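The block underneath contains the structure these notes are about, expressed in structure tokens.
A single protein chain has been omitted; all remaining protein chains appear in their positions.
Right after this comes chain A.
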Amino acid sequence: MESISRISSLLETARDLTLEAARDAGPRKSTRPLPAPQIKKLLDSRQEREVLDGLRRVIAMQYANPPQATLTFFPTVLKTLSHPYPSTRPLVYNYLIHHAELDPDTALLSINTIQKSLSDRNPRVRAMALKTMAGIRVPVISQIVSLAIKKGVSDLSPLVRKAAALACVKCVRLDETTRPQVEEYLAVLLADKQYYVAGAAVQAFMEVCGTERLDLIHPAYRRLCRMVVDMDEWGQLALLKLMTVYARRCFPRRTKRTKRAQTQEQKAQDFYEDLEPEAQQENEADYEETEIPDPDLTLFLTSIHPLLQSRNSAVIVAVARAYLYLSPTAHLPQAIGPLIALLRSPQDIQQVALHNIVQVCLAQPAHFASYYRHFLIRSTEPPQTRGLKLEVLTLIFPSCSPDIQSLLLAELEHFSRSPEDPALVRDSVKAIGRCAQSPNPATSRRCLSLLLSQLHSSDDNLVGEAMQVIRHLIQRSPAEHRKTVVRLARNLDHLTSATARAGVVWLVGEFAYATGEDGGGGVAADVWRILVKGYVGEGEEVRGQIVGLGAKVYLRWLNWRKADGQVADDPEGAVKHEGESNGGDLPSSRSAVDGNDDGEVRGFREDAFADQSPTDQPEHHRQQQQQKKERPHPIELLYQHTLLLARYTPSYHLRDRARFYRALLGTPSSTELASLLLLAPKPVPQAPSPSESRRSYLLGSASLIVGEGLRGEVGERGAGLPEWVEEGREPDPGLRDEKGEERGEYVGERERDSKGLGGMSAGERLDGVLAAGGGAGAKRGKTLDAWLNDDEEEEADESEESGGGSSGEGTSSEEETETEESESEEDEDAGLVR
């Protein structure tokens, strides 16, 4: 949810801002610095106002930039602790925590005074004293702090107990040896009945013990699960993190093989074909593994469900994490909508949320398919956001309906044509490429034709990127794309992007040989012939590919001649042999070279002649068709010519490459080594989703956002959660049983019985108040309602004083009715239970 200040900024106009700025920019009296002696004098004053003023100045000096020396005031400031003014105390404590480390000896002087405040009548004063004492970073007092915590743990006021929980963290940080004592205190605090004490205790537990000492959690587990709705967001976060680990360690994953839900047809079939039931049961596919979750795990998973409506994005992601890693089938779908809702949060949170959405999407893309509209890209978004949205779009692409798929493709196409942002172009083209990997052949054909059409664009960047992706697609399944390669080769006439041209030439060299296998190299040879003519005008990248293409065609030709010689002198035999080895499509490919069915090849050959300038080998084409044994084969001639061209290339690299080919293919009889080098099958390039590499990182972690395993998040075992505990090695579930006498003290107990804990919030309890009637306040563990009650009594008194006696009556009568209501509720509950 947007923070209130952002919403306010929408409501207020810019004019108001400037007005206010002008008013506030005026000089302020209180900020004028005073000399040190004068401040000391203020601090020594007996008047509250003056002391406060002095303290404010000291604090301001401490925070000012550049910071000013304030250590000299230490004794004077400490002296003010003896004043009973409530207004000065927080400032003194603040000063003390800040300076204690710099002057430990002086700080120790204050311990006595603070200890006295630990037994003040006002619980807030006690809490603040405890907090301050633990905050003093002087290791010698660690035992005193530990004692103070011990006292705080059993304090009547939950405020103090909360402070005690938080002090545990500081105490262990101060002195590691106090850990055993602190763990004891935490065990007590975790069992506290007051939800915000328990929340703070969980936070402290995570800080102190991390995910060790889970044995402390067992007795409090069920209570904590029930209280999680009422805790504050930070307690919820800690609890979610803790319980996710706890569940993995303590609940073994039990699965049961059950029969898959049958369709109507199958049922009918079963009905009529019950003669052979054995055959049916053998079928593995009819069964699926269903989880049998532990009831305690289910308790946790259902009790965190209301948290999905939290305003805190971290809580929502933490719930999604618990669902993703603990119950991906049963519960995760409920978390998808709330995750989507995070997209409307402020920019900074939105980015992080998107990283997390991508992570969930990698695991379960189908859940996001219906939310495709939320991931449409907007031109005003920062590049990181766009990249992530594109990724989600491609991930959900396979699970969308054809209508939506075409919309998404149009979307990607639109953004591949945004000249001002090369990164976006690259991302969108790659996204189209990933979409093309869809198992549905119709869609992948569509993506490919989209990419092919992009080759005609005048944006070199786009063409280059598109070519790259096309190359990857063709490499993945070359057999399907023979014609595509020929079509690409035809594009060489007008392709201008050097990267794209080089890519086409490479593809021709790799995959075009099969189309014209007459020993002459087919289209590849012809492409080569035409390219060589324009060699001078090509860029270095393309030249290198032309030389490589030449070497490959020449090598194939050599191989063919060798095989030809071995099998028979008869050209028919050679043709037959080639036909067999290449899938038997020889006749058509033969005709592809000079025939009528493949206009493209013919077309580009004619083009080649049309723009042919006076060339040095005008007779090659003819020669190729009527091979004459007495003259050197045109391929050989062409190869020699290419090497000659490469030899006089300015580029070292290319000359070197040419020398290498010359040596490699020097002896036409031995081509094994060359075949190994040049004709080796190339590894299929992988184009995984960009975030695939982050898959191992935990949802919601910083590693996931940064993309690197960070120390502290990635242990030796890896980045994720612990594995599910093996069956039989888990702790005894009986450990989680609560003692009977505690029942009924916390309102939550009642709810559990009525199974209504799902949608309860703190406010909800307020209605259901007073099952325990007015007596609840007297009990030791005060609930929210009890507090309300107290307040109500106070209020009633006060309003009577002010002459409003009616309200007192009102509340008492209301109390009666509410008690009645809750009684009837209890009856219902009882009915449910029995």
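In this text, contacts are C-beta pairs under 8 Å (C-beta built on N, C-alpha and C of every residue); 3 or more make two chains touch, one makes a residue touch a chain; residues count from 1.
Simple rule for what comes next: contacts and distances are computed from a predicted model.
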item: Chain not displayed: protein name in its UniProt record ("Methyltransferase small domain-containing protein", "Origin recognition complex subunit 2", "MHD domain-containing protein" or "Peptide chain release factor domain-containing protein"); value: "MHD domain-containing protein"
item: Identified contact with the non-displayed chain, of A:Val182, A:Cys225, A:Ala314 or A:Ala674; value: A:Ala314
item: Contact partner of the left-out chain, one of A:Pro123, A:Pro219 or A:Pro252; value: A:Pro123
item: Selected residue (touches chain absent from view) among A:Met133, A:Val169 or A:Leu455; value: A:Val169
item: Listed residues A:His99, A:Lys241, A:Arg471 or A:Arg657, member touching the removed chain; value: A:Lys241
item: Candidates A:Lys150, A:Arg213 or A:His374 - the one touching the absent chain; value: A:His374
item: Residue in contact with the excluded chain [from A:Gln203, A:Ser327 or A:Gln359]; value: A:Gln203
